[in-house]
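Apart from one protein chain that is not included, each protein chain of the complex appears where it belongs.
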Amino acid sequence: MNFEHSEKSRAYVAKVRDFMQQKVLPQEASIMRENHAQNGHGNWQQWQLNPTVQALKAQAKAEGLWNLFLPDSEWGQGLSCVDYAPVAEAMGQSLLAPEIFNCNAPDTGNMEVLYHFGSDAQKSQWLTPLLNGDIRSVFGMTEPDVASSDATNMQVTITPEGDELVINGTKWWTTGLGHPNAKIAIVMGLSVPDADKHNRHSMVLVPLDTPGLTIKRMLTAYGDYDAPYGHGEMHFDNVRVPAANLIMGLGKGFAIAQGRLGPGRVHHCMRAIGAAERALSLMIQRGSTRVAFGQPIIKLGGNMERVAEARMLIDQARLLTLCAAWKIDNVGVKHAMTDISAIKVVVPNMLQQVVDMAIQMHGGAGMCGDLPLAGFAAMARSLRLADGPDEVHKAMVSRLELAKYKPAREAQSSSLAKES
Amino acid sequence: MNFEHSEKSRAYVAKVRDFMQQKVLPQEASIMRENHAQNGHGNWQQWQLNPTVQALKAQAKAEGLWNLFLPDSEWGQGLSCVDYAPVAEAMGQSLLAPEIFNCNAPDTGNMEVLYHFGSDAQKSQWLTPLLNGDIRSVFGMTEPDVASSDATNMQVTITPEGDELVINGTKWWTTGLGHPNAKIAIVMGLSVPDADKHNRHSMVLVPLDTPGLTIKRMLTAYGDYDAPYGHGEMHFDNVRVPAANLIMGLGKGFAIAQGRLGPGRVHHCMRAIGAAERALSLMIQRGSTRVAFGQPIIKLGGNMERVAEARMLIDQARLLTLCAAWKIDNVGVKHAMTDISAIKVVVPNMLQQVVDMAIQMHGGAGMCGDLPLAGFAAMARSLRLADGPDEVHKAMVSRLELAKYKPAREAQSSSLAKES
Amino acid sequence: MNFEHSEKSRAYVAKVRDFMQQKVLPQEASIMRENHAQNGHGNWQQWQLNPTVQALKAQAKAEGLWNLFLPDSEWGQGLSCVDYAPVAEAMGQSLLAPEIFNCNAPDTGNMEVLYHFGSDAQKSQWLTPLLNGDIRSVFGMTEPDVASSDATNMQVTITPEGDELVINGTKWWTTGLGHPNAKIAIVMGLSVPDADKHNRHSMVLVPLDTPGLTIKRMLTAYGDYDAPYGHGEMHFDNVRVPAANLIMGLGKGFAIAQGRLGPGRVHHCMRAIGAAERALSLMIQRGSTRVAFGQPIIKLGGNMERVAEARMLIDQARLLTLCAAWKIDNVGVKHAMTDISAIKVVVPNMLQQVVDMAIQMHGGAGMCGDLPLAGFAAMARSLRLADGPDEVHKAMVSRLELAKYKPAREAQSSSLAKES
Partner (left out) sequence: MNFEHSEKSRAYVAKVRDFMQQKVLPQEASIMRENHAQNGHGNWQQWQLNPTVQALKAQAKAEGLWNLFLPDSEWGQGLSCVDYAPVAEAMGQSLLAPEIFNCNAPDTGNMEVLYHFGSDAQKSQWLTPLLNGDIRSVFGMTEPDVASSDATNMQVTITPEGDELVINGTKWWTTGLGHPNAKIAIVMGLSVPDADKHNRHSMVLVPLDTPGLTIKRMLTAYGDYDAPYGHGEMHFDNVRVPAANLIMGLGKGFAIAQGRLGPGRVHHCMRAIGAAERALSLMIQRGSTRVAFGQPIIKLGGNMERVAEARMLIDQARLLTLCAAWKIDNVGVKHAMTDISAIKVVVPNMLQQVVDMAIQMHGGAGMCGDLPLAGFAAMARSLRLADGPDEVHKAMVSRLELAKYKPAREAQSSSLAKES
């Protein structure tokens, strides 16, 4: 047992922390102000990229702090999931960071899909520019008309017709759809209706400029458009793409999704942990400098206890996530299902709690855009729904727990239990 | 003991519920969409009133559903605090309603201040148009540079100079400041620095077009501007108003504030309870109609338990608030301090919990502007800070609790306690 | 709406509080010590009555503080449910009190059953001595071999044979079974197996000395036997009683149980609220007099906030219970089902929380028998299971909540909800 990160991991953490401290955080407030002045409205077609972010992105790329999420040592830096985890945490301090390091969702997940399951042609057409940070991508999963928590409900159809695939239906909460560089969507939909439940859906690459594909609107998430990324609603009206745009094969949607999920959840969770650390840090700094009733407010009421609560929640959530990452690396996603579902529940809820405490310590300042806290709160709340709501993941954890008792329930129960 | 509302109260509840059901709720979604398309940006100077809301307001006025918050039977309808409470709950179903019935904060509180403490001239100049719904008002209390949870920290100065008062400093989170009809601010500030702590501050009427008063910006509250109301930051740079604009007298700020608070908190809380009922109702309807894993999602996992939790939280919070209202009417604000602070903590936290559950049942739909839930969530979160954060009110409740033991601690303690 | 108790109610509260303060609380510690020295073991046959308690009981009876739970004005004092509620709270301060005032469970419930549903012969034989406090009774409901949360699971059989009823099976958690004066059991069991689910069970009077009835043992509840009351396990082996011992009729068990439950739950809950007030009072007194790190411990960390939390939890729970009591009196048990189930969940959980905080403030003293806190903790925990676990009552509340939407779900939903 060893709770120390590898030397390589620590080196990257140091570099990313340094970059964050020197280059990102000092400009965060002004970037967010500029961005909001520029893009703070629902007319997403007019959203523009922030030039400072673009410059930072170029710098990160030049310094080799690029695609660190990808275990591949050519395209990325060969960091395993558990090696990358604390790097993701360092990025999580600011909502601006993931894009700067080309480690933002959903591009990371999409790049992983293409990396593992894409054809050579798909890779050269879409993976290469994504890895270069030249374009961005979206992932069409959630639908407005069904409970998407049960993915088998999905109603968008991907129907083979000759050497084309025809796509119909509506997706929403498609993150990143408003970004000026968004060019390609990976869309999941029903294509083999008669197959068994988990072999009916396919994933297909759909360029966003394909005829019949309409971006209807951007949705606010807790009042915010998250510009210039956005969460969009897109309609597919007889959208046709070449059959070569299919990933892996017809009906392989769930198989791809399974492979895609493990590392992606670890990344999300580690960033959320970084956000929680930032929130705690802001909370302490605010509480130590503001005075009420003759004392720094952090000394008042239960505030010091809340600092301890936050520390204990964060540390536990981090260890759980690192353990999940380690299992993904060492025993594989299939043997880490409990862990992967558990972090998906634990971490966003932890972030929601910690941010709520931090906002409370800040008063009104905590709610407005001057600080990253309201953004973190929206992120936490969204993560409790995105990629399966809490309830679905708790159901998974408990089902796996009960399964342990199936084969030999009697053998494991003590005599006491038997007698009761 | 009698848990039934008076006949008069029930009659107004029925009328307001009917108005809500027939006229407001069916148009709520379209009004909010229009409003967001029109005003969903930070350039508050361009915010416009929604014509449908204005028409509904005229209708409500015509039907006598107007100024119901005011116990006065000429200007209002002579409803006591406990009589008005369930009427406020009925309005709380929609964020649009309070303005329609001329019962919106902070105008109600400001009207009460003028009603109870204003001079005749102040009343005719400002109270009359407010009661008529012709203009709107704001209340300048919170400041960015100090912990406003301790109101004695306040730094804005209101200095008498000859027959004028000179105002300097900054206020923020001034709600309603962006509204096109906002004309007048009641501002609280330091004016008798040498007096004892609670006799130093004054309240003064400041027309928003007074030279030296600048509205610097609107703040987002959880990503949303709450247009066309807005929460603003205003700067006072040697703003001069006639001494006649002083309310009650120099140093009377805290005395006025105390009188203003009791009923206002009941109103806020009852509206929040109405919002919680709406959230629960939406949660049940969504959960009963969406299907996942072969069942309506309300039957899955702990969802039914959450319905019960919500019902129990709401019912308790409502009774606590009604009891506070009844005490205000029957024994006075001074003898209802525990109750008034308790509801200020209990109700917004209850709303935050209930709305969180309702959002979770809705998935993505719960987070976006298509439903009132995200708005309710922001309202709940803001109420936990506005007008004193949770912590200040808990401190009040516990201080009053300990005070019960001061005179005769021994007499009250049992022999058991003594021996321990 | 009126939150003041009736004059009559206040008069009895004053008398009971005075009796508690003057006579019960000063002797509580010594009585509990004596009782534990005498009865603190599992050999229940040797348990003895405490002479001081018996003397106090005689005094209470002499002063007319007797059978106050019974609305009947001849046998009791004609207090309605809501009138009696604060009297029960006053008794709840000490675990010793209910017996002293002849208002202890399960005798109160049993007396109500006999009062409402007993034959004249049953009344004269059993109700009279119970009302006189000469004997005690038990109620046989819970069974060890089935989930008793679903009462239709019940396996004890009550079979008519000629003019006798034959009883077989096992009951446990039969409270009061170890009491030296316990003479009679009301037992519920299956007797019309072919009837529909809620008409299969009967209630029958079984004297505890009937041949074939064996008391197997007393159970500890959280380590404590609750002597001299006890929670027992009793076995019925072809126990025969005359058919005249049947209450109301064959298959009427559930009908009787329904009628029995409402007021009984209010009584339990009000006593629990009294216990919570006592716990809070002890917590404040302890916290104000013990010093650590240079301050009274109540000033440390989040302790003051916990005082406020306790006050807010208690006040809400009390109002909910009083409202349920008022509804029982004014609209009947059938229209108060949500309220009666809600208090059954809310109040014991509230007590568990408040007592937990009080114990924490006391350190080790809080856990041992020198103070009533550990007893209150066991009471709270038991109440969360007794008479239906939390889960069953939450299910009831949520089912009733959903039922509101059955007839006209569409009519009630707003346009917003429809569009989502």
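Annotations
Letters A, B and C mark the chains as written, and numbering starts fresh at 1 in each.
By definition in this document, a residue touches a chain if its C-beta (ideal position, glycine included) is under 8 Å from a C-beta of that chain, and two chains touch if they have at least 3 such contacts.
Quick caveat: nothing in here was measured; it's all calculated off a predicted structure.
In the complete complex, the hidden chain is touched by one of C:A55, C:A147 or C:A195, namely C:A147.
The omitted chain makes contact with chain C at the following residues, 36-37, 40-42, 142, 144, 146-150, 153, 172-173, 219-224, 231, 290-293, 297, 300-303, 356, 359-360, 363-370, 374-375, 377-378, 381-382, 384-385, 389-391, 394-395. Chain B meets the missing chain through residues 301-302, 304-306. By the touch definition given at the top, chain A reaches the unshown chain through residues 1-6, 9, 25-30, 32, 82, 280-282, 284-286, 288, 298, 304-305, 307-309, 311-312, 315-317, 319-320, 322-323, 326-327, 338-339, 342, 345-346, 362, 365, 370-372, 391, 393-399, 401-402, 405, 409, 412-417, 419-420.
Note that only the chains that are shown with their structure count from here on.
Taking the mean Cα position of each chain as its centre, C sits at the greatest distance from chain B.
When C-beta pairs in contact are tallied for each pair of chains, B-C comes out on top.
For the pair chain A and chain C, the distance between C-alpha centroids works out to 51 Å. The geometric centre of chain A is 36 Å away from that of chain B, both derived from CA atoms. Contact with two or more other chains is made by residues 301-302 of chain A.
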